[in-house]
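Below: one structure in structure tokens.
With one protein chain removed, the remaining protein chains of the complex are shown where they sit.
Showing chain A:
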Amino acid sequence: MIVGEQKPLEEIWEMVKQHKNVTVFGCNTCVAVCHQGGNKEAEILASLLRMKATQEGVEIEFVDSGIERQCEHEFFEKTQDLVVKSEAVLSLACGIGVQFMATKYSSIPIYPALNTTFLGDVIKAGHFTEKCQACGDCVLGLTAGVCPVSRCAKRVLNGPCGGSTSGKCEISKDVDCAWQLIIDRLDAIGKLENYEKLSSIKDWSKDRSGGPRSFILEGF
């Protein structure tokens, strides 16, 4: 899922303070799981902004609302009237939802309340970790199900680098060395001999560097 983190209140305030009417709009799927951008968080953020406005002595109407997903048209139906009446929208979606709304409502300013941080999992309650960079050419079959592109700070395809120490990455003792994990997994599944296969030079044109990517299903 997509993980995000709410921006500091001050930064959000600077974006919205020029408006008189702002809809604070949650997105109740990915970013709700990490308790940053769901409809409940939209409600809390709207309250905080109302208090901030009172403190600053300005009059701004903050209305909170939200939908299941801000990245698909069909979910917007029920809130259509509210959004089009807003002077501005503060979206708690990831960067995808913010852009989807900006395209859908071309004359309404849409501001991001979150920093979209990574594609990750929930390893335990409240702890989210990056697992994928959407490089467009998955290598997990070769690396025993551990992704070196997202989990190695140097994304080396033939690791580990010389900085791997006691299973940890050279950048921090709190970060696992992805290649230690790969080697341990190869060993566990009886495929350690695969370690010596050279990973060929990667085609990064399928990654971000190839330009914005899209995917069209035939027959739709």
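Operating definition for what follows: contacts are C-beta pairs under 8 Å (C-beta built on N, C-alpha and C of every residue); 3 or more make two chains touch, one makes a residue touch a chain; residues count from 1.
Just so it is clear, contacts and distances are computed from a predicted model.
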item	value
Protein that the absent chain corresponds to, by UniProt name, given "Aldehyde dehydrogenase (Acceptor)", "NADH-quinone oxidoreductase subunit K", "Nickel import system permease protein NikB" or "Methylenetetrahydrofolate reductase"	"Methylenetetrahydrofolate reductase"
Of A:82, A:123, A:171 or A:189, the residue in touch with the unshown chain	A:171
Full-complex contact with the absent chain, from A:4, A:112 or A:159	A:159
Selected from A:174, A:196 or A:218 as touching the chain missing from the view	A:196
Interface residues of chain A (partner: the chain not displayed)	153-167, 170-171, 177, 180, 183-184, 187, 195-196, 198-202, 204
